[in-house]
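All protein chains but one are shown at their positions in the complex.
Per-chain numbering from 1; labels A and B assigned in written order.
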Amino acid sequence: MKIIISNSSPDPIYEQIAIQIKNQIISGELKEGEALPSIRKLAQQLQISVITTKRAYEELEKEGFIDTVGGKGCFVAMQNKELLLEKKKKIVEDKLSDAVIEAKLLGISLDELQEMLLLLYKED
Amino acid sequence: MEYAIEVKGLRKEYKGFNLQDVSFRVPQGYIMGLIGPNGAGKTTIIKLIMNLLIRKTGEIRVFGKDNIQHEAEIKERIGFVYDIPHFYEDVNLKNLASAMSPFYSKWDNSFFLKLIDEFELPLAKKFKKLSHGMKMKFSLALALSHDADLILMDEPTAGLDPVFRQDLMDRLSKMMLDEGKTVLFSTHITSDLERIADFITFINDGEIVFSSKREDILENWGVIKAGQDFLEHSKVPGFKGFRKSDFGVEVLTSEIKEAAAISSSDYIIEKANLEDIMYFMGRGDQNV
Partner (left out) sequence: MFKYVRRELILNKNLIIMFLVYVSVLGIWASLQKIPSKMVIMLFSFIVPMLSLSLQAREDKFKAWVSTCSLPTTRNTLIKARFFTIWIFTFTALLYAVVVGALIPGNQAMLAQLLTLKTLFLCLFFISLCLALLLPFIIRFGIVGIMIFLVAAQVLGIVFLMLTRLTGRNENFFRSFLNLIIDGIKYLFNHQGTLLFYFTIILAAAALNLFSLKISQFLLARKDF
């Protein structure tokens, strides 16, 4: 499992951790049922506070990505294939939603927005 | 939730200084930083917990027990590091440790020697011959060598180089793998706490300003930077302090989300760090 924390990122540390773990679960790097390091182990390895890692895991559990088995630790939750797809879609949907809100605020029309999307998608 | 330390309604008059109704709790298994400007009362609180100062009123419970009625029992489980280590100056380190170790039933001499080795301390040298840094390291070695459940430190990193400070944070971090261990340390070098502290208690002028999760604080506090023609600062939600210069004004707020909703001319909001908080609330309201 790879976790990189940026001090200069506007995202709080717990969020950075949660997102990275989430992505690794979605991409399959972290397999279903795989054991995650304990909250305290992760905190010690990353040199951050225990409450931070606790919060990251809590977020992941809330979104159904991990399960906490009492006394045994945290494991990657069994991902329903369709649900997983849903989750992946949701991530992109959230970002698009942000873009739409921003566009409306700035007075950018739907056509302009679609043009932008096309250009961007073709870029890579 | 178990608390390693519970302080309630603590009062003390000491050297022309007043501790007023101090109350806070340190949850077991975490690191709490006690911050505040010099003279705010940090050392006083720690000394009161160790019963070095006699409290006037209030309650102090450590591991759930009154700190005076169960003094010896509690201190068995506490490793202490004070800002100025006071030991017999003309005795060498080996003898100082030897004089102290029988008092702790869980003293681990091989662990102590390992630490001495890692800290590169000369056991045969007299205490007075050591530099300040080495005195602190010795103090720390003693505190960590009897499997203490609570580590109590008063300004442990003041006057010490960044290498040692980082090393100390590493060790504390490793300690926290055991959820039975708790750390309370006071400092005015807040950068030490930015990543590793779980809880922060801020004391100013003998009063507790806040005591909460570091995450919550950093999420909710911010510094607004604007021109001098900014809204009258007192109208800023969660206003906690400000600083004016010829070129603008900086305002500390504890409600960053509400403050962000202010529709006004240009300003920027940045997240506050612990140093900002200490600065603004300590002496912020002065013109440059």
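One rule holds for everything that comes next: contacts are C-beta pairs under 8 Å (C-beta built on N, C-alpha and C of every residue); 3 or more make two chains touch, one makes a residue touch a chain.
Small disclaimer: the values here were computed from a predicted structure and weren't measured.
Participant: Identify the visible chains that the left-out chain touches across the whole complex.
Facilitator: Visible chains that the missing one touches: B.
Participant: Which listed residue, B:85, B:156 or B:206, touches the chain dropped from view?
Facilitator: Of these options, the touching residue for the absent chain is B:85.
Participant: Could you tell me which of B:104, B:119, B:164 or B:210 touches the chain that is not displayed?
Facilitator: Counting the whole complex, the residue in contact with the absent chain is B:104.
Participant: Of the residues listed, B:76, B:255 or B:275, which one is in contact with the missing chain?
Facilitator: From the options B:76, B:255 or B:275, the contact with the absent chain belongs to B:76.
Participant: Could you list which residues of chain B touch the chain missing from the display?
Facilitator: Given the touch definition above, chain B has residues 14, 47, 50-54, 71-76, 78, 80, 82, 85-91, 95-96, 98-100, 102-104 touching the missing chain.
Here, only the chains that are shown with their structure count from here on.
Participant: What's the distance between the Cα centroids of chain A and chain B, rounded to whole Å?
Facilitator: Inter-chain centre distance comes to 33 Å.
Participant: Which residues of chain B touch chain A in the complex?
Facilitator: Residue list for chain B touching chain A: 29-31, 169-170, 173-174, 176-179, 195-199, 213-215, 218-219.
Participant: Going by the contact rule at the top, pick out the chain A residues touching chain B in the complex.
Facilitator: Residue list for chain A touching chain B: 12-14, 40-41, 43-44, 47-52, 55.
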